[in-house]
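Removed from the display is one protein chain of the complex; every other protein chain stays in position.
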Amino acid sequence: MSEIKKIKNLKEFSTSADRVVGANLLCPGCAHSIIVREVLNATNDDLVISASTGCLEVCTAVYPYTSWDASWIHIGFENSSTAVAGAEAMYQALKRKGRLLQPERTPKFVAFGGDGATYDIGFQWLSGCFERGHDMMYVTLDNEVYANTGGQASGATPLGSSTTTAPAGRVSYGKKRHKKDMMAIMAAHGAPYVAQVAPNKWKDMVKKIQTGFQTEGPVFINAMSACTTEWKFAPEDTIAISDLATDSLVFPLYEIIDGKEWNITYRPKNIIPVRDYLGAQGRFKHLFKKENEYLIEEWQKRIDSSWEYLQRREESRV
Amino acid sequence: MADKMDLLDVEVWDGNMAASQAFRQAQIDVVAAYPITPSTPVVENYAGFLADGYVDGEYVMVESEHAAMSGCVGAAAAGGRVATATSSQGFALMVEVLYQASGMRLPIVLEVVNRALAAPLNVNGDHSDMYLGRDSGWIQLDTFSPQEAYDLTLMAFKIGEDHNVRLPVMVHQDGFISSHTAQGVKTIDDDTAYNFLGEFQPFNAMLDFEKPASYGVQTEEDWHFEHKARQHNDLMTKVFPKIDEVFADFKKLTGREYRILEEYAMDDAEVAIVVMGTSVESTRIVCAELREQGIKAGVLGIRVLRPFPMEKIAAALSGVKAVATLDRSSPNGTVGMLFNEMSGVMINATERPIINNYIYGLGGRDLTIEHIRGIYGDLQENAKAGSLQQPLQQFIGLRGPKLSFY
Partner (left out) sequence: MAENNGWDQFDAGTILFSFNDKVDNIATTHAENRPYSNSNSYTASVGDWRVAKPIFNKDFCIDCQFCWIYCPDMSILSRDKKMVGVDYDHCKGCGICVEVCPTNPKSLLMFNEQHDDEEALASWPEKESKEK
């Protein structure tokens, strides 16, 4: 196991040399690259990275340019997890056979996928990788829609959100189903480490990523990615919206160790009403119509009960 | 270090064991695989070899065939020798990734144990899966027996891994008829087999951290055409020379000769059957019989389906008066693939044979010696009359009223 990079504080962290570069095609204000930067900068080890078809992939690898200063692969929509798993298997094979080109290096294998790729179309692939126990990290860039294709609903889209395939209209308030609980699902695989992170809480994220990199076996990271284009807020507000998400507990930050030990890693000093989080985004605008306001109350109740559940899980120490 | 196996000079192997042994001898670095009838024994035998210490590569038992090919692509891009096996539904499931693998120019060997595609569900041998993958950009080789499955599977690695080629290779064999039928297979010893392939030479490997590579970038209307044209060009110009070279080296090594187009009694043939898979051998038996009767019969066995040996076929068919194309896959609304390919070869020739089409053997239905005699009979009628004397397309070996079209 390689030495863990020392990141005492943000000043120290700022000496990092990014391995994803600019002049990519991501929207101004996109949280994806903030997340990717925090992940890649958490280690000084070599990297083998994969990405599913989606915003990150499409915007960082359009011929004749690549925005990756590391080995990188995109195969398709479902299989960034399996791509990196295959690369990791090759690494293990060549290591055993003594044919590694740079045997002294200890690369990290990281797969990125959007929520569509992770919660929906690539779910089986991800599950298989975790069942097999590859030594890899999977980072979901969760912007709660199929953003790259224009904002269609995914398994991660929360209730009441307006998307192009479940739009708010005269007789509908948008998506009727709840968001899938990927954290619990991946923890149930017995993964050694599973964590939910948000880019505005950089210290929490980097600590978890480093834990993930030091963990042997498959690690699942669910990263909240506030999408200026699809959530409909001004590009400069990405961090502010992320703060609303974490501080209203809509997106709680916690980790699950060995599928059993739950730790809440961020407790907001002041918990803000869910209403403030919803009100800041155009995709929930219709919830503020008189006939839909009951949904805001339901949201608050649900977030409260989820937070309650989280705290009980943390206490129970099963 | 993997243990070596002491093989007899001739082993009794079915096509699946022959393929598994070739996999073992190639000392593959990563096999990502999923079981499906009738290719399952390839995966099982390989697992057995691993458990007994004959394999020291990684064996990733994935959760679907799409994942199998995805894992293979990731591993191949990382930089090493990669292979897997599948059939039918599994092949269909991984079709998306087949195109991605060839587009990324990754040498991967895929053993396809040909089986019918559902619906209706059928586990037996026909070529519908082979036909599904035709345009995927892979080098595609066909074998007619377990011996050939062994030989061609070994050669597949050597062909695809050449740095001037860098294309994935499919090796086809008939499900059950070849895969589950044993014959005496002449073997090569482990060291000789491995040395014939040589150690895998990495090229643009992702695990070469001194030269990080980005795989799978997107190309839009300003670039896509050039990239696909390049792939097509390399298939058209780089592959046959390499296959010729590998076949020649193999002949030197073993005495067994393979050819890009397997011509049997074609030199002065007047009537010929174009066919693939195990039926090639059945057809040769009838052909030999007819030759003894003084009938100028011939057989064209398609060894390399892609790239398509157009010039060789044109040369072989020139002077032939009547040609039957046998397709072991339902074309579902038109003439068979081999009919179209042969017609395409001959369309601009000054002298063209009469070409017709037979659909046979779907879902494992036997093509018998009697059937083949009947086909040659049709051909002789056509050759004599100088025109097509039967419907263009006939179904052979089917119960019910005679089914024919055009």
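Labels A and B are assigned to the chains in the order they are written; within every chain, residues are numbered from 1.
Keep in mind that, in the parts below, contacts are C-beta pairs under 8 Å (C-beta built on N, C-alpha and C of every residue); 3 or more make two chains touch, one makes a residue touch a chain.
Please read these numbers as outputs of a predicted model, since none were measured by experiment.
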item	value
Residue, one of A:Ile4, A:Leu159, A:Ala188 or A:Ala240, that touches the chain absent here	A:Ala240
Touch with the omitted chain, as defined above, among B:Gly216, B:Gly336 or B:Pro353	B:Gly216
Touching residue (missing chain; options B:Gln183, B:Asn204 or B:Ser330)	B:Asn204
Chain not shown, touching residues in chain B	103-106, 166, 204, 210-217, 219, 225-227, 229-231, 233-234
For chain A, residues in touch with the removed chain	10-26, 28-34, 37-38, 43-46, 60-61, 63-70, 199-200, 202, 228, 234-240
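In this section, only the chains that are shown with their structure count from here on.
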item	value
Intercentroid distance (Cα basis), chain B paired with chain A, Å	43
Residue ranges of chain B touching chain A (in the complex, touch as defined)	29-30, 32, 56-58, 60-64, 66-67, 70-80, 82, 96-97, 100, 104, 199-200, 202, 205-210, 212-220, 223, 227
In the complex, chain A residues that touch chain B	46, 48, 50, 57-58, 61-66, 68-76, 78-79, 82-87, 89-94, 96-97, 99-102, 105, 107, 124-125, 127-128, 131-132
